[in-house]
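The complex is shown incomplete by one protein chain, all other protein chains being positioned as in the whole.
Up next, chain A:
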Amino acid sequence: MSLELIDVSKRVGVEQHIYPTNLTLEAGGMNILLGTTLSGKTTLMQLMAGLDKLTTGSIRFNGEDVTRTAVQKRNVSMVYQQFINYPNFSVFENIASPLRVARMAEDEIKRRVCEMAELLKLSGMLDRRPSELSGGQQQRTAMARALVKDADLVLLDEPLANLDFKLREELRDELPRLFANRECVVVYATTEPVEALLFGGKTATLHKGRVTQFGPTGDVYRKPQDLVSAEVFSEPPINHAQVTKNGETLTLVSGASWSATGQAAALPDGTYTLGLRPHHVTPAQSGSQPVEVDGNVMVTELSGSESVVHFHLGGRTWVSQSHGIHPFEVGEQATLYADVSQAFYFDASGALIAG
């Protein structure tokens, strides 16, 4: 099963919500749309579902053109960030509603709904109204309704964003299991890089209405095509700074320098942008090529198992993320180590050229 977007774009008035996009999403594994708020994830999903009209382009499902097919006839299902259920229906009727519309036999409806309720731990509350459920249960109900009809295309628009931390972790673990034996194209929109990495599958990074990169999640993470994709797929945000290459030596804007190795060694002399993920900047030397960087500490965040330190470096804010508790004073001149063997190098246009 596959969903193909061909030159799909969406324009409202003078605003371009989605720039022409080509994407082929396949069944098996999740397809993740990763991007910040307003990057166009929801719009793209609505276009995929047929809830919104395309400005240009076409959509194919299994090779068949469905651009002009009404959403009711497409066999899609969708789960939103808000917990959307029919308030006047019981949980049972909520889950059963797509089957009722499809005029399925009563026995079959009952069997399917009970099976779904079992799977999503809703068995005890089938008679209740959605308003009598907790947030997590409401979202499970919405999820059950999306899964019960065996849709060909399942769209999940930040389904975990409004849940509290514990429930989110729980549902996040369950999700891949729910889709494990289903033949359908699953699209999952999220703002959190961590979720993309957890689910694996394939990831498309979105930025201001453009898909900047699409591929297996691991590849997109390890080899961002350009600076924008790297920024989208990094939390805390990726550090970047100007770096100058002169012969064998690379010099950071802050003054730190090291000798170029690997792909960086092959770069011609000139000025580039260096990108380095926060967990490669640590208070202790680590990795294969640690380079000392100094900075003025602005903010420190300590959680139980890791330290996040924001500091000034060459006019930019850099972030260091490391295991363990490393107390730094705000305002202190700190010495940190950047493992430059993990660095990405981008040219003036933002394209990845080494790393």
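Here are some notes:
What we mean here is this: a residue touches a chain if its C-beta (ideal position, glycine included) is under 8 Å from a C-beta of that chain, and two chains touch if they have at least 3 such contacts; residues count from 1.
The rule is simple: contacts and distances are computed from a predicted model.
The unshown chain of the complex is recorded in UniProt as "Carbohydrate ABC transporter permease", chosen from "Carbohydrate ABC transporter permease", "PQQ-dependent catabolism-associated beta-propeller protein", "NADH-quinone oxidoreductase subunit L" or "Thiolase domain-containing protein".
Of the listed residues A:59, A:76, A:186 or A:260, the one in contact with the hidden chain in the full complex is A:76. The missing chain, though absent from the display, is touched by one residue of A:10, A:112 or A:145; that residue is A:145.
The hidden chain makes contact, of the residues A:98, A:193 or A:224, with A:98.
Of the candidate positions A:84, A:197 or A:298, contact with the hidden chain is made by A:84. The chain not displayed touches chain A at residues 46, 49, 51, 71-72, 76-78, 80, 82, 84, 86-89, 97-98, 101-102, 142, 145, 149.
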